[in-house]
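Every protein chain of the complex appears in place save one, which is left out.
Right after this comes chain A.
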Amino acid sequence: MKKSSSSSKSKRWSPDENPKYSLKKKMASRFLRSMKKMDCSSSPSTGEKGSWRYHAIRAAAYASMASAVGPRKAWSRALLKKIRNHKVMMRKSSSERRNNPRNIRRFGHEGLNDLSQVVPGGKAMDSCSLLTETAHYIKCLAAQVQIMKQILHYSTC
C-alpha cells in the first residue's frame, strides 16, 4: 500500500507512534482480508447489489477496527458484541437513543452525554473512561479512514 498518499491530516498520527502503526497495519490487513472474502463470495443475484456491498464494506471497516484492537478496550468490546449479535452497526438510530430518558443527563454535562452516544459502548462508561476511550476510538477511526483512503487512492491513480 502506498504510504505517500497520506494527506496532511494523516501525518500527525502514524510515524512517531510505533505501536499505533502496527495496530494500523493490523487493521489494514484485516480490512483487506474481509474485502477479499466479500469479493470472492457471490453477491446476491437479486435486489440491490450495490447497497449490499456498501453495507458489507462499512461493517468490515468497523469490524476490522474492533478486532484489531481486541477486547482490551471497552469501545471495541462493545463493537464486537454488536457484530456478534448481528445488529445494525453504529448509530443505529441516534434519535432513538436521544429520546431514551435513561441516557439523558447521565453525566450532568451535556458534552459528555453527547460523547457517550457517539462512542460505542459509551453509555456504560464513567466519565473518566469515556474520555480515555474516546481518545483511543478517535485515533483508530482516523486510522481506518486513512486506510480506506489509501486503498481508494491506490486503485484510482
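A few notes on this one:
The rule is simple: contacts are C-beta pairs under 8 Å (C-beta built on N, C-alpha and C of every residue); 3 or more make two chains touch, one makes a residue touch a chain; residues count from 1.
Heads up, the rule we're going with is that contacts and distances are computed from a predicted model.
Between the listed names "Origin recognition complex subunit 5", "Metastasis-associated protein MTA3", "BANQUO 3" or "Queuine tRNA-ribosyltransferase catalytic subunit 1", the UniProt record for the complex's undisplayed chain reads "BANQUO 3". Mapped onto chain A, contacts with the missing chain fall at residues 1, 9, 12, 32, 35-36, 39, 49-50, 53-58, 61-62, 90-91, 107-112, 114-115, 118-119, 126-128, 131-132, 134-135, 137-139, 141-142, 144-145, 148-149, 151-152, 154-156.
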